[in-house]
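One chain of protein is taken out of this complex; the other chains stay put.
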Amino acid sequence: MVSTKSDRKLVVIQLSGGNDYMNTIVPYTNGLYYDNRKTVNIQPTEVLDIDGEYGFRSHMEPIKDLWGQGDVAIINGIGYPTPNRSHFRSMDIWHTALPDDIGNEGWLGRAIRELDPKGENVLTGVNFGRGLPRALAVRGVPVASVGNLETYGLFSDISDDSSRDLALETFAQMYGNANGGDAVMKFLGQTGMDALKGADILSTAPAKYSSTVEYAADPLSQSMRSVAQVLFADLGTRVFYTQHGSFDTHSGESATHQQLWMDVSAAIGDFTADLKEHGREDEVAILVFTEFGRRVKDNGSGTDHGSGGAAFVIGSSVEGGMYGEYPSLKEQDQLEGDLHYNNDFRTTYATLLEQWLGLEAAPIVNGHFEQFSLFKN
Amino acid sequence: MSLQDIALMAHLMRRAGFGATYQEIHENVSDGYDHTVDHLLDPNVSDGIQQDMLRRYHPDHSGGLGTAGMAFYWLHRMVQTQTPLREKVALFWHHVFATGYGKLAQGRVLMDQVEMFRQHGFGSLKTLLIELSRDPSMIIWLDNQDNHKGAINENYGRELLELFSMGVGNYSEDDIKACAQAFTGWTVSNAKYMKMRADNDSLWPYGRLNLHFEFDEDDHDGSEMTFLNETGVFNGEEVVDIICRQPATANFISRHMYNFFVADEPPVPQWPYREPRDPEAIQILSDAYFESGYNIAEMLRVMFKSEFFKSENVRSEKVKSPAELVAGVLRLTGESRKLTPKLQGDANLLGVMGQQLLNPPSVEGWHTGTEWLDTGNLVERINYAASKFADVNKPGIKEMIGRLAADAGGVATPETLVQDCLDQMGAISLSKTSMDALLNQASKTGKSEIGTDERETDEDILGELLRLVAATPDFQRC
Partner (left out) sequence: MQLLQISNVVRRQNKLTTTRTATDFLVYDRTLGVAAMEFRGFYYPVDLAINKEGRIYGLNRSHEGDPRGVRICMFDYDSNYFGAFGSVGEEDGQFTWATSIAIDREGLVYVSDEYTDRISIFDSEGNYLRKWGEHGDMPGQIDGPASMAFDNDDNLLISDHRNNRIQKFTKDGRYVSSFGKEGEGDGEFNLPWGVTVSSSGDLYVVDWRNDRIQRFTSDGEFKSKYCESGSDEGQLNRPASVAVDKSGHMYVADMGNDRVQVFDPDGGFVMTLEGQATVSPWAQEFLDASPTEASARYESDLRVALNARTGGTYEKRSHIEHLFWAPISVKLDLEGKIYVTDRNRHRVQVYRRV
């Protein structure tokens, strides 16, 4: 089945903290890698080979399997001009698609506004996690932020159903009739009723869901399960967002990074299996990104903030392969001790927006950027 | 003690602080309104914060690795302070002189800025603006370390005029250049290394390094300039002095003060195009500004004692900021009277609700009023307040329920029960719609006998009622 653009969904997984690119897509045939990574490295015997030159780190088998099926695009050397190695600032740049200014609007928030210009569906964008990432934040664009799908909504702390129903009934009286008040009261009333409606709709998703896929217990796997539940409930959601971390591996990286990628790979593997079980695999593209890569040299225990990293786009409609160039590890080619980025992150954004979601990218990503050919025709 | 006096005092304590308990309100009414205002403004009253204890238990309150420890520390102060207006004024200046963590990667230097607001935020605006210009976090935030003799960076000069003192439309582009020139050489020590640490988010090798101000005389352009029609050789201090003499400054600061303490105005960028909601109030505040020699405390005193502040028209007019909401709830529940690590969860929620302290979204600060609200954070706000008030194990709630049960003395009509709850929660008043819904609920639960039954029954009924009061749209307002 070939999906139409209006069916297509984008699932974004943010790897918070700065994923170590060199230990994810490992240049294991390059002596310079082991020269620079004396302590924190992946041995050639552990690497899952990609193309005889590079390989996935150990414990990424599910993603390696998807790679084997031609469903994984690896975007090498992704970044932006004048790298900033602060988590906050760098994440802000990725979220607002504005490397030089402090922006107020998130790129996905803008995309949601284009997908649903009248704001008819409060669930066009759904974030799984608490608090709205700036990527989704645009004034006047409602996006649901779901901490826990099972208990999402008002009075989530009341365990007894009848007490909760009673409280919700009173709530509906108070907010539903607030339109007699001043402008602020009207706004509160409307927002409160929207929240109630959104929660009512979302609460139907877990009950409708059935699957043989058993997701792991880590938070990312659980979030991906919630993504699947909402997606299969067909609530009109087009953009899903979640995050995992912390990838900020300054010390003891070997153990932490391995566990993190076990989590991420398993979650993505299970989620794609779930999509296939429900025959929905052609509708979904997954973007995996992080705010920056890490230093070329390790610090004896971990790696520090760097620039130039990798993103992934994964899905049955994706034309798998290596995109961009793996930056040179030679000292003279480095940027202040970091890998030098060679493709702007907005190239990938623009590709996803235009080729996948069918939106005009330039106003969303603040300019015109070259695009990859990331999708099967 | 009239109901009007109590309602007015509750209004004052919400605006000049983070709300007050029933007893505090009653005590203040006995002391008198004007006396309470003067007491709130008295710099000699101790805040009662035990710094030695905080240092012992909470290392990051001084170490400042990120925003989390700082938000915890500031929230603790908002909840525990005996001088709430001092924290409120610091929060006011944090809204106006919005400086963000993202570009600094340093919590401590931002907390020092807030401490500077506590120290200078009540004094002369002139001193405050000079301190702000010397503030190392502000220097990095607005790139003044790149503002050199012969190579001016206008960022700080522009924002000082546009957002921190006069407002758009009251100065020319040449004034901006002159203003920036006056601040050339106002930098931080080891600027290159410090900026690199900020850009790298570096806490290595031994934790954050605090920033400090340095005036580099060799990098200061001391040539003659014309600024706001005055010509001379001006350093930053003189430029600030000229700024403070402008009526535009008096108006702009007055409008900020009105927006924060009296009633919500539209966002700052719309000010040049939209008249103040109450031009007369702005005039009164501007007059106080000049009469007192730019003294903020005197402006506040005039404001809190004015009819425009006391007016019924502005009561509960504002939407609570997340900080006002959370600190207000915690002052009533009493759960953090003893130091506890759990307060970190509350501090983190401020960010979830849209106000990560010390990390405003941009130099414009947070937009207030209904812009605090969307479906996501309204759910967070309601669930937060409602669940806290329904938790009958919290010491403050226990005390409330004890008093409610005692007051009811056995029998209570739904009307008296609801009214008692509203009083106990800080003398709040409700719209008719909310009141009807609550009365409906109070009569539905069936029980009107309170204080005679078993304690658990009281707790059940009253806990649910307190929960619903906290869930009213009215509770979202200040």
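Each chain carries a letter (A and B) given by its place in the written order, and its residues are counted from 1.
As a convention for this text, a contact is a pair of C-beta atoms (placed from the backbone, for glycine too) under 8 Å apart; a residue touches a chain by one contact, two chains touch by 3 or more.
The model shown is predicted, which means the values in this text are computed figures rather than measured ones.
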Residue of B:His26, B:His39, B:Lys177 or B:His212 in touch with the missing chain, whole complex considered: B:His212
Touch criterion as defined above, residue of A:Gly68, A:Gly119 or A:Gly337 at the omitted chain: A:Gly337
Chain B residues touching the omitted chain (full complex): 52, 55-60, 62-69, 71-72, 108, 112, 115-116, 119, 131, 189-190, 192-193, 196-197, 200, 202-214, 341, 343-344, 348
Residue ranges of chain A at the interface with the undisplayed chain: 246, 248-252, 255-256, 295, 297-304, 336-337
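The working rule: only the chains that are shown with their structure count from here on.
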Distance between the centres, which are taken as Cα means, of chain B and chain A, whole angstrom: 34
In the complex, chain B residues that touch chain A: 100-103, 105, 198-202, 204, 264, 317, 319, 351-354, 359, 361-363, 369-371, 373-380, 382-383, 386-387, 390, 431-434, 436-438, 440-441, 444, 464, 467-468, 471-473, 476-477
Contact set on chain A toward chain B in their complex: 84-89, 92, 102, 104, 122, 127, 130-132, 134, 139, 142-145, 153-158, 163, 166-167, 170-171, 173-175, 177-178, 180-181, 183-185, 187-189, 191-192, 194-195, 198-199, 250, 304-305
